[in-house]
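As you look at this complex, bear in mind that one protein chain is not there, while each of the others sits in place.
Letters A and B mark the chains as written, and numbering starts fresh at 1 in each.
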Amino acid sequence: MTASRPTPTPPEHLPARTARGGIDSRRSLLLHLALILGSAAMLLPFAWMLSTSLKLPKEIFAYPPTWIPDPVVWQNYADTWRAIPFGRFYLNSLFVAVSVTVIQIVTASLGAFAFARLRFWGREPLFLAYLVTLMIPFQVTMIPNFIIVRYLGWYDTFLALILPTAFSAFAVFLLRQYFLGLPMDLDEAARMDGAGSFRIWWQIIMPLSGPVLAALTIFVFLGSWNDFLWPLVITASTEMRTIPVGLAAFQGQFKTDWNLLMAGSVIALLPVLLVYVLAQKRFVEGITLSGMGGR
Amino acid sequence: MTTTAPPSQTPWWQRYRPDQQWEAYLFLLPSFAGFLVFVAIPVGAALLLSFYDWNLLSPPEFVGLKNYTQLLAGDQVFRKVMGNTLYFTALIVPLQLAFGLLLALALNQPIRGVEFYRLIYFMPVVTTIVAAALVFQWFFNRDFGILSAWIWELGTLTGLPIQPPDWLNDSAWAKPAVVILTLWKNTGFTMVIYLAGLQNIPRELYDAAEVDGANRWQRFRYVTFPMVSPTTFFLLVIQMIGAFQLFSEAFVMTRGGPAQATLTIVYYIYQVAFDFSSRMGKASAIAWVLFVFIFLFTFIQTRLQRRWVHYEAGGE
Partner (left out) sequence: MSTHRVRRFTFLFLLAALVISACAAPPPPSTGTEASSAPAAAATEPAAAEGPVTITWAMWGSPAEVETHQRVADAFMESHPDIAVEIMSAPWSDYFTKIQTLWASGDSSVIPDVLFLWPTPRYAADGVLENLDPYIEAAGYDLSDYWPALLESAMLDGSVYGFPRDIGLEVLYYNKDIFDEVGVAYPTDDWTWDDLLTAAEQLTVVETNGRVSRYALGMEGGKFQRWVGQNGGSILDDMRNPSKCTLTEPAAVEALQFFADLMENNYAMRDANLSQAGGDAAVFQSGQVAMIIQNASRVGSFNAAEMNYDVSTLPIPAGGQRSASAGGAAWVMSSGSDNKDAAWTFLSWLQSTDGGQYLYTASGEIFPALQSTARSDAFLTADMPPANRQAFLTEGENAKVGAFGYFPEWGELSGSIIDPGLQSIWAGESSVTDAVASICEQVDAFLATNEYPK
């Protein structure tokens, strides 16, 4: 293999590979078989959640286990929605997750751009410091964080829910790794044409990073959506609560309302799935345009 | 085989480029300001706290290295949770990477229903851990759970004396049960990151390899593998940190039991910090010992990465 450096052309500009695109049918069949088996294993717990969310309490743990509830208790969903101010929690969660995602993507991509594509004094130790903080569990930094937020006067506000979680070394690390994988010639060519760093970031690097930005969007949104301990600790009033905090209440000291908990979890799942489906379009575009990398 | 430029070997003083200095700081500023206030300072505070005795209620009291010496000298639980955590890390990280890469490779092909598959394999990631762990907990029950029900059924049908394991009641089986839950929950994450990495591989590399007569394995070995190696490195570090900090899975599904068989370091930190007599100083000390471990592993990996991680931009 005597390949030269890959051309700096963005993958999106490559012609679709249609002629040799198919996989022979026997292999394809085996692949589908394996994927379907795997899917079944993946879906089983989820199917159980769904089934439990529609059962009466006494049927949940019956033996032999039943998959189709009898009777089907749609009422559980209504009960869940009424038991906690779900609508309010939903809006809170949505607002927080969207804000965190936007802030994080913008700040992290700027930071990662500096770490991956600019040279400056303190680059390595600074990056190391970012990495290091990933290694300290939240359980011990929560109280110092609480004190800082309290000091800023943000207790029980949206600022407290959003800002402290909007800066993570994870995002910077992920983007830096990805940016390092893009050919450096791109920047050099652009600089030759008189482009500044900001333009390179916005017009070259970011457009080339669709897949990773899509992935990051999902994870940041997801992380924020499912975050539990911090929102619990930093809010006091019911109006500021988010969905996971609301759901946790169904696990009581002496008993768990399984059906309501599962119904609530199913409701909570939907927006994240939607974000995933939307973000996934980015991957699909990538695939149809750039061919089947990685075969 | 790959003939792309080797990582830059320029010494740091030559890499110093005054013209990019302030620009770079400007780029970093938004991220760094937030990072400093909400990440770095709390982390530093946690370090300071590890030299104090603090039960959260009365003022902290400076005790020097006492928390560390007690921990390293005589804390049997600490030793146990270290062992458990290493076990989890050793199993979860490689399995997760392997499954994630396999899935990503399979789902990076133009097969029918690929979007659908990707959705399904990602669904566990999206599910709240509490609901998932509760479902698994019940799946594993020996007498009334669904997995066991099938195994009992199999025994009845075949007439063989097959019995399901007593998963969560047996310290030998409880650990794999936690591993299974973690893999189920997180493999989709690895897959998505890998998919993003695979998207980044230029088509020409495969074409060139094919022209050279490379077979499927060779194309994977000499094109795909090196080209996704920055992704692999990222995942390796992140997954390791994640596995070392395993908490929720054990917290909800096994409560660390039976007999602390699935108690992890972070779970122990949580117990020490909030459940028991609230020894925040000791909890911080455990966190820092954990940190040293993770740091060493990460450091070794960053050293080793020069041998196998391939960066286009000529980073390190």
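Just so we're on the same page, a contact is a pair of C-beta atoms (placed from the backbone, for glycine too) under 8 Å apart; a residue touches a chain by one contact, two chains touch by 3 or more.
Just so it is clear, the structure is predicted and the values come from calculations on it, not from any experiment.
J.: Thinking of the whole complex, not just what is shown, which of A:I36, A:A78, A:A236 or A:L278 touches the missing chain?
T.: The missing chain is touched by A:A236.
J.: In the complete assembly, which of B:Q21, B:Q218 or B:S278 touches the absent chain?
T.: Counting the whole complex, the residue in contact with the absent chain is B:S278.
J.: What residues on chain A make contact with the chain left out of this view?
T.: 57-58, 60-63, 83-84, 122-129, 142-143, 146-148, 150-151, 153, 155-156, 228-229, 232-233, 236-238, 245, 248-258, 260
J.: Just checking the interface: what residues of chain B touch the absent partner chain?
T.: So the residues of chain B touching the unseen chain are 12, 36, 40-41, 44-45, 47-48, 54-58, 74, 76-77, 137-138, 140-145, 152, 155-156, 161, 163, 166, 168-171, 174, 254-260, 263, 271-272, 274-280, 299, 302, 316.
Here, only the chains that are shown with their structure count from here on.
J.: Please report how many Å separate the Cα centroid of chain A from that of chain B, as a whole number.
T.: 15
J.: Which positions of chain B touch chain A when the two form their complex?
T.: Within the complex, chain B touches chain A at residues 1-5, 12, 15-17, 20-21, 23-25, 27-28, 30-32, 34-35, 37-43, 45-46, 49, 56, 103-115, 117-132, 134-136, 138-139, 143-146, 149, 184, 188-189, 192-193, 195-206, 208-209, 212, 214, 216, 219-220, 222, 224, 227-228, 230-231, 233-234, 237-238, 241, 244-245, 247, 266, 269-270, 273-274, 280, 283-284, 287-288, 290-291, 294-295, 298, 311-315.
J.: What residues of chain A sit close enough to touch chain B in their complex?
T.: 1-7, 9, 11, 14, 17, 21-23, 28, 31-32, 34-35, 38-39, 41-46, 48-49, 52, 61, 63-65, 103, 106-108, 110-111, 113-121, 123-124, 126, 129-137, 139-145, 148, 163-170, 172-174, 177-184, 196-197, 201, 210-212, 214-215, 218-219, 222, 226, 244, 247-248, 251, 256, 258, 261-262, 265, 268-269, 272-273, 276-277, 280, 283-284, 286-288, 290-295
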